[in-house]
Structures are given as C-alpha cells and as structure tokens.
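Each remark here refers to the structure printed beneath this line.
For this view, one protein chain was removed and the others were kept in their places.
Residue numbering begins at 1 within each chain, and the chains themselves are lettered A, B, C, D and E in the order written.
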Amino acid sequence: MERAELLAAVVAACPTAAVDAAPQLPEAKVPREAFRPLMERLKADPALAFDYPMSMTAVDWPEAGAITCVYHLASMAHGHKIVVKCDADRARPEVPTVSDLWRGCEWFEREVYDLFGVVFTDHPDLRRIMLTDDWVGYPLRKDYRDSRIAGKPY
Amino acid sequence: MTPAPLPLVPPPAFRLGAFLWKLVLTPGAALSGTVAPALRAALGPHLPPAGVEAVLALLCFVAMSGFVTVTALVLTLAERKVAAFFQNRKGPNRVGPWGLLQPIADVVKLLQKEDTVPRAADRPVFLLAPFMAMAATYMVLAVLPFDRGLAVTDLDLGVLYITAVSGLGVLSILMAGWASANKYSLLGGLRSAAQIVSYELSPALVVLSVVLFSGTLSVQGIVERQAAGWNLWAMGPMGVVGMLIYLTAGTAEINRAPFDLPEAESELTAGYHTEYSGMRFSMFQLAEFMNMFVVAALTATLFLGGWQPLGPLAALHIPGYLWFFGKSGAMVFVIMWFRWTFPRVRVDQLMTLEWKILLPLSFLNLIGVALWTALGMK
Amino acid sequence: MIPGISLGQVLALSAALFCVGLYGVVTRRNAVGVLMGLELMFNAANLNFVAFNGYLHPLALTGQTYVVFTITIAAAEATVGLALVVSMFRARRSVLLEHADLLKG
Amino acid sequence: MTLPALVFYACALGALVCALLVVSSRNVFHSALFLAGALASLAVVYLLLDAEFLAVVQLLIYVGAVIVLVIFAVMLTAKVGLSAAPQTNRLALPAGVGAAGLLVVLQRWLLATPWAQAQASAAADRDPLAAGSPNLQALGLSLFTRYVFPLEITALILFAALVGAVLIARKDRP
Amino acid sequence: MDSPAPNRAPQAKDALKTEEYFINMGPQHPSTHGVLRLVMRLDGETVLQVVPHLGYIHRSIERMCEWDVYPQLVHFTDRMDYLSAMSTNWAYVQVVEKALGLVVPERAEYIRVMVAELNRLSSHAMWFGAYCMDLGAASAFFYGFRERELVVDLFETLCGQRLTYNYMRIGGVSKDLTEDFAPRVRDICETFKRAVDEYERLVSGNVIFRQRTEGIGILSPEKAVGYGCGGPVLRGSGVRYDLRKDDPYSVYPRLKFDVPVGSRGDCFDRYRVRLEEMRQSVRILEQALEQLPGGAWMADVKAVRPAKGEYYARLETARGDMGVYFVSQGGTKPYRMKFRTACFSNLSCLPEISVGWKIADVVSILGSLDVVIPDIDR
Partner (left out) sequence: MSLINLTAYGYAGFFFLAGIAFVVGGLAAAWVLRPSNPNPTKLDNYECGEVPIGSAWVQFHVGYYLIALVFVLFEVEVAFLFPFAGAFRLWADPWGPMAAAGVFIGILALADAWAWRKGALEWL
C-alpha cells in the first residue's frame, strides 16, 4: 500500500489520528484512547496486516510534558511500514499494552518501562528488564541524573 | 670428486631404538609370572607366610600406584594431544619437548590449588567421596591381566568381581553429588547414578556371553582361551556385536563423551564435581581416567585376546604386556576419538539407547552366544 | 569355615545384626529407615544360612543356593517397599510412619 | 589368632558399628551409606565362609544396586533427610531394651550350644553335582538343573515385584 | 505466559508431579555465551518455565549516544553485536546518511557489502563452532574458528581491528581496500565453499546431532513474526524474509543470491539456514568483487547536522533485523538514539519455545537462536 493510501486507511480507522506522510516513514500520532483500537485494527485488517513489530521505543519530551511511545510496524505480506506514536503523560505515564498483539512488544515495552517509567496497562509481566529491580529512576529520561555519572559522561 | 661411501653404521636413532627395545624385552621376560614366586621363595625362610604376603601386597601397591600415576599422566597428555589432533591444533607444546612435561605442570598446579569445602556441604561425606571413587577404581585394577601371570591377583570370579566392583563407583558419585549441596552437583550425581547403573547391565550381559563361551570367569583364564583365536572372531558375529556393545556401554558407564551428561558443562557446569577443587577434584579426574583405561583394557582382554599375540605375529616374541598395552592403547584412542567427534546425547536419548536398544541387543547376543557355544561343543 | 572362629561366634554376629535391625525397624520414624532395618535383618538371616552351610555342610551348597534366592527376594522386597515409600510420600508429603494412616480412612 | 579370624573380627566389628549407625543416624542419607558399609563387611564374612559367589553377589546386588535404590528413595523424599528432628519414635527406649534383651538371650543360647560337637559331625555330604567344581560352577550346575522350578518362580516373583513397584511408584494421589 | 501446550515436547506426558525446583543458568555459565541468566523452573529435568534475566552488561549506549556528536558514535555500535560489528556499524551510518541525504560513493557501497558479507561469514562460522560446542561436540568449535580466522585477519589488515572494527564512516568507509584484499577474499571464498561442505559432512548427518536438533524448539512462522524475530531465526521458521531483498538497501539489488528458508522452525532448520547463508554470502562476495568500481571510498561530508526530524533505517546483520531510530533536533548530537537489535527480539521467544523440553534442549535452543549478549543489553 502506498503512503497516502495507508494513512487514509489509518484515518478511516481512527479519525482522531494526526497523520503525516512527509517524513521518512508514514506516521500517525494518536491520542491514548484511540491508540489500542487502532493498533488492533492495524494488526487485524487484512489490507493492512501489520504483523511484524519492527521496533518500539519512547522519546522523552520534558518541555511538552510527554513521553512519546513510538511503534515501528511492518507488514510481511504487503511490505509496507508505519510509525505509530502515542503520547503518555510524563507525570503519570500510562499506555495500553500491545504485547498481546505483537509478542515481541512484550520485551520492548518492558524496556521502555524500565528506562522511561511508562506503565503499560494490562502488560502480563511488567518488570524491569535491564536494570536491577531496586533501581531508582528512569535513566533514559532527560532529567535523570546519577551521582556516579553526573555532569561527566565519561 | 666422488663423495665418500656412507659408513655402514646404523643411524643413532636406530641404535637408540634397538637399545630401548632390549630394555623393554628384559623386564617383560622377568615379570611374566616369575616375580611373585621368586619373592615368595626368597622371603619364605625369613618371614611368616602372612609377612611374605604383606610384603608382596605392599610391593603391589607401590607398583600399582606408580602405574596409576604414570598412566594418568600419559593419558592426560594423550587426551590433549588426541584432542588437538582432531581439532587442527598442536596441543600442549611449551613445557618440555613437544609438551611432554605438561602433565607434570598440571599436577604441580593442582597440588597448589586451595581445597575448598562449601559451607552448606555435608562435610564428612563431601570429604570421603574421592576416596570411594579411587578405592573402587583400584579394586578393578587389581585383576587387570597385564601379561601371563602378571596381575595383582587372579580371582576365580574375576569378571563377576569386575562387574560388581565397578558398580561401587556410583556410590562415590552419589556421595559427591549429594554432599555438595549444589543443584548442579545433585542433578549431575543423580543423572550419573542413573546412567551408570543402567549402563552396567549390558556390559554385564556381554561379559556373561564371554564367560559362557570361555567356560571360565577368571580374567587370566579368558585370555588363555583366546590363544587359538580372539573372541572377536572366535565367537562369530556375536563377538563383533558384543565388543561394540561393550565399548559403547563402557564409554557410557565411565561418563565419557558423548555420554558425559553428568558433567555436561554446557548444562550443568561440571556435574557432581562442581564444588571440588584442587587435589580432591583431581582424584575424581584420575579415577575417571583410570576407569577409561580399565574399560579399554577390558575390551582388549575380553575380545582382543589381552596379552595374547595376534596369531602369525607370535613368532616375533613381542612380550605379552606390550600386546596388552598396545591393544588397550588402541581402545583408549577409540574412546578418545568418540569424545572428540560426537556431540553429547540428551539424557532421555541416553536412557533410550540403553534400555531399548543395547539391553535387548545384548540379551539376543547372549542367546546367540549360547547357541553358538552349544553347537560348537559337540 | 573360618579357622579360629566357631560357628557360635558367626551366629552371634548374625544375632546381633538381627537385633540391631529389629531395633531399627521398631524405632525408626522414617519409612526408608525402617526398610534399611529390614535389610539388616534379612542379611542376618542370610549370614545364618551361609554359616550353617559353611560349617556343617562345607561340601554342599544348599545353604548358599538358598541365599541366592533370599537375596533375590530381599531385592524384590526392597523395590516394592521403597516404591511404597515413594508413593506414600507423594500422598502425604511425608515419609514419617505416624503419618501413614492410610488404612485408618 | 589366624589372619582369617582377625579379618572376621574386624568385619564383624565393622558390620556391627555400621549397623548401629544405620539405626541411629539422624541423616537418612548417612544411614544408607552406613548400610552399604555393613553389607560390604558382610560380603567379606561370606567370603571367609567359602561363599565367594555370594560375597560378590552381595556387592553386586546389595551395595551396587539396592543401596542406589535406597539413596534414590532418600533423594526423592529428601526433605526428611535434612530434618533435625529425632529420627526415632517414642518406642526408642522400650525397643532398645527389648532388642538388647533379645540379644542377650540369643547370645546365651548360642554360646551354650555345643557347636564344636556339631562341627565335628559335619556332614561330608558332597553334592554330587558340584563334585570338583569351583563354587560358582557348582551353583550353576545345581540352580539350572535341580532348582529349575524355584528359579522360574523367582523370575515370576521378580516380574511381580517389578509390576507392583512400578505401579505403586507411579501412582498419583490415592 | 500463555498456554505452552502446542509446543510441549512429546516426552513430557503424564502427571508424575513432583516438587518443582529452580535452577539458575548463568550469569556465569558456559553455555549462555556471555552474561545472560536464565532461571529455569524444572520438574525433574523437564523445563516448565524459563525466565531470562538480562542487563548484566547494560552500558546504556543509547544514553551515551546523546552526549556525543554523530561521527563519534560509530564505535558504540561495534560493541553491540561484536561478532558482526561491520553490519552494526553500517546500520548506524546508514541511518545518518539517510537523514543527511548523503549519497555514498558506489565503491564505498561495494566495500560495505563485502565487509558485511565477510563478517556474516565469520559470524556464522563462529556460531557453527559455538553451537556444536553447546551440543558437546568440542572439536567442531575449532573448525569454525579456523575459517573465521581468515576473515578476522583480513579485517585486521583492512582496519587494524580484529573485533571492534569501527570501519564505517558517515559517507563511506575509513580506509580504502588494501592491495591484497581481492585475492584474499577470493581465497576466503574458496575456503568457505570447502569449509561449509566439510561442516555438512562432519555434523549435519551425525545421528546424535540430528537427534539433538531436529524437532527441538519449534518456532512457528506466526510466532517468529509476532516476536519480531529476524535473520536466520525468522527464516528457519520458513518465512522468506530477508531485508537485503525485501527492504533492499545499498547495492544488494544488483547482486544475485537466494534466501534459504527452513520448513519446520526447529533448531536444525536454523542451523541449515545459517550454513546455506554462508554459501550465499560467498556468492555475493564473488559478484561484488567482479562489480567493484574504482573511485572514491568516502563522500565529501561537510558537517553532520541532520535536519530536525526522526529517522529509522534497518538492515540485515548476521543475526537479523537491526534497526536504528534517532530523533534529531537539528544539532550535532542526536536527541534520542535507539538501537533495535536483532538478538533482543530473537531471544524474546526463548521462554515460549523452550517450555516442555529438557535442560539440555534449552542449551540447544538458546544456541540455535545465536544471541550475542551485549547486543541484547546494549
């Protein structure tokens, strides 16, 4: 599916999505309520058939007070790719999980939880994955400071 | 100018070889069944019979300990060299010429290692396990027939004794595995025990078939019976099958690769001797190496005629113990060959192999040998 | 027969082993321990057979033949007994005999 | 004292001490090891009593096989092996007294019996089948001719034991 | 964990329930290939659950990337998948080049293809050795290393490093090929053609090897895709998906090669796919050598300041789908850098596909996934 078609389909599925065909990959930014239905649609709709979780991560935007979860999805059958974004409130970051749709997202989400502190609701096994269980803070947040590395990266 | 004709003096290497050959031949003739009677005769007038036997026993102990030490050193080096041969590399080559002194260096290293006992361990059992391992091995070594009349002792029930005593080694493994209070050790020990006991059966049945064929249980007697022809072919097709079963199951019984599950390092780190260090560990290792030699030697004894020469080669008058060591060495090489070429089998596959293939096969083999013998007796 | 040892002495050893085994059977709380006591008693009996054979009929093997059979029976007893212990452990999570009231219903 | 007598005393002592430890040790695993010791000592006694085949079979079956089975059973029920609780029940004292009493009675009785007389009249009833053959061959000759029937019965018993044991051990909750 | 039922091993059948217990495999364990810790819940030797614990060598590379300018970040990528560092280098420079809209000289593209394929060869050869080692075939380890050595030596002359190459640059490669590069690559191609055949002869047909790998750890195609697996793990499950063909980059469209796939998704299929990939890499190398153009090996790069925006690019490393995502605010340093590594996703399926198998099979399955721990932990 071409970019425009793809994004049209996304908008059809989720009218609140802000789509953008300009960047490198077609992109759709959805509010949190619409996020989960859209993802289900992306997986289930045979015309879209996004079955491959390419990547999933988050970006911290302290000024905007948001942590943006970024999902890169691909379709094996159609060969198209899409970026789905969903903002989480930085103060109380919560995003519904999609690990039941793409099992690979289970660990991706754990990593984001570990390093950004985003809670994925209904995630089956939300534990820290890289850091120890008693670690304090979320190292990939922009305001994270660690006394051991503070000020001096190396 | 023509070059001067070469002098007809054998090259030094040849002379050295001839000298060594003489050196080997001499004790062979002397030891073959003459040492013990001579000593008995010499000591008889001076000591009570028990004293004579005590002196002899002590001599046997010293000789056997020397033998064990030397064999272990040679086998460790051989193992590494064979491994290197199979792996496109040189193996030990720094200590001494061609790395020949490497085992000495190993021993020195092991001697200097700290001897740790885990806090949680069952201390007395933990400390005793290596003793048990070595004692069981020594008891088997006592009946190995190195040459005609050259064995520590020749029992009427020789091979049955071997079967019984080699089963004692399993106790040491269970002791070590239990006492270490370590999961890998316990799992390794249990696996090992199950494996050893399972693989005791088919060698026992193969030994039975040899006993049936030879009509004697004495190890020396079995070798004597093979003067006319080695059991390998004297027993017909059953000889070959029996030897293959014996060698396979023997390899499994001593926990060598590809059946080295008890110490499968990719699963259980080091199995039952995970917690052992230094000399205590090396005693297990030593017992394992000696067991490998014992299996090789018994294969040679039961099927390849032990110290008997190969028919037409009897005219060469090669001493029997050289035949024995040659055949055992060949079998040792085969066992090492197994180890360095095969992947490790999985534990349930291992059990399947014994209980569903080897055991029925060795029963059939036994029946075949019985028929063969009964038909041949007329 | 053993030179210097009378039949009575061998039988005394056997009797002592029997009593020790009996004590173990009666007192052990652990079912495996009880079975071990039983093994001791079996062996005391075997020793008797062998001793009588060795001392009184040294040229016949009747006693020894008997012992071959009793060893077999003992082995069978041990396997079944230990299987019972294992089964009991599964059912009760214990091998202590005071917990073995399966028949009390 | 002759050397065999000395060996006998040593083994008798070993067997007795091991047996006592079997019934008194708190750790069941240790008990099993002591049982192995006691049975191995008895094997030596068998040997002294001219029963060489039995001696080796004792090693083969008891020490090599039954003990392994016992140890496996201990490991299957391992927690018990660790408990610091006493391994004896409240019958310990009366049972001890009873066993000791029985022992005393037996010993008196045994030592009072005129064994020397019996030994003197020891039958020279040589087994015709075993004439001139070593121990094991003689046993083989008689087992597979005269005792064929008990032999096959034994096989059936082993069969039954195997079936029973496997069924019992595998059975899940009652 | 959802129901593991469809993937249960056939052996684990009836309900001989005993106490379950836990065993640690790792972090210091011979077969976890680094510091990975697997906590296994076992019933006997049957695995009921595997819980991987990661992060033992987490270095927070993603955060460190935020502190450095773009050209300085290449060396971080060396330290992720250190066994195919050329590909990880490339994955990073590729995305920055895309962000800059930089056209890389054709020669540089060909050089990149060649070093990446060489690196794939060395990585797979090493994997072959390590996997056989996991299965207990110690000798095969050295066969894999023998061939890998040629590649590593070549890289050493090319860029001075044997493992962490730091060879790629934004806009090209750091140095041109050496004089002897072409003949040595031809030599390597010939060697690998023979070597892969030798691997097949030595290992593929071995009964024990087949028993340890066939039907073990089956990963269905749907599962493989759902877990985001890539590379040989994905293709072993029968999904014909190779980024070199399906999401083409660089000059791969000009090169002819096949994408091998498995049929059942078991360990053996993953093994076969990797061996076949080595043959295909040789093909690619030969064609790339033929087509190698002259000219510059480095573009003229002025300043690396990608325009504000987000960029994602991926390529096929030896282990699978490596994606790099970064957010630029227009400066000289990335605002956020994310490496989506192949091993992270490939390992994530381990808990599911190892349930119901034996401990030994977990080793086999883990080995067949070919994980490099620093690549997971980053």
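Convention: a contact is a pair of C-beta atoms (placed from the backbone, for glycine too) under 8 Å apart; a residue touches a chain by one contact, two chains touch by 3 or more.
These numbers were taken from a predicted model, which means no experiment stands behind them.
In the complete complex, the residue from B:77, B:125 or B:190 that touches the missing chain is B:190. Only one of B:71, B:102, B:166 or B:198 touches the absent chain when the whole complex is considered: B:198. For the options B:91, B:118 or B:368, the residue in contact with the chain missing from this view is B:118. Among B:143, B:304 or B:358, only B:143 touches the chain that is left out of the view. Within chain C, the residues in touch with the undisplayed chain are 3, 58, 68, 71-72, 75-76, 78-79, 82-83, 86, 89-90. Although one chain is not shown, part of chain D still touches it, namely residues 4, 44, 47-48, 50, 52-53, 55, 57, 60-61, 64-66, 68-69, 72-73, 75-79, 81-82, 133-141, 143-145, 148, 151-152, 154-156, 158-159, 161-163, 165-167, 169-170.
For chain B, the residues touching the absent chain in the complete assembly are 53, 57, 60-61, 64-65, 68, 110-121, 130-131, 134-139, 141-143, 152-156, 160-161, 163, 178, 180-186, 190, 193-194, 197-198, 200-201, 204-205, 208-209, 211-212, 215-217, 269, 274-275, 278-280, 282-283, 286, 347-348, 350-352, 355-356, 359-360, 363, 366-367, 370, 373-374, 377.
Quick note on the criterion: only the chains that are shown with their structure count from here on.
Leaving out only chain E, the chains still linked to one another by touching are grouped as follows: A | B, C, D. The greatest centre-to-centre gap from chain C, using C-alpha centroids, is found for A.
Geometrically, the chain at the heart of the complex, using CA-atom means, is B. Of all chain pairs, the one joined by the greatest number of contacting C-beta pairs is C-D.
Distances between chain centres, each the mean of the C-alpha atoms, put A farthest from chain B. Taking each chain's centre as the mean of its C-alpha atoms, chain B lies 35 Å from chain C.
Averaging Cα coordinates per chain places chain B and chain D 31 Å apart. Among the residues of chain B, none is in touch with two or more other chains.
Taken residue by residue, chain A touches two or more other chains at no position, since every residue touches fewer. Those residues of chain B that touch chain E in the complex are listed here as 83, 86-89, 183-184, 187, 191, 257-258, 260-261, 264-269, 339-349. Put simply, chain A touches chain E in their complex at residues 23-25, 27, 51-55, 57, 59-60, 70, 72, 74, 76, 79, 83, 102-108, 111, 115, 124-125, 128-132, 139-140, 153. The part of chain D that touches chain C in the complex is made up of residues 1-2, 4-5, 8, 12, 15-16, 19-20, 22-23, 28, 31-32, 35, 38-39, 42, 45-46, 48-51, 53-54, 57-58, 61-62, 65-66, 69-70, 72-74, 76-77, 80, 86-89, 91-92, 95-96, 98-100, 102-103, 106-107, 110-111, 113, 115-116, 118-119, 122-127, 130, 135, 138-139, 142-143, 147, 150, 154, 157-158, 160-162, 164-166, 168-169, 171-174.
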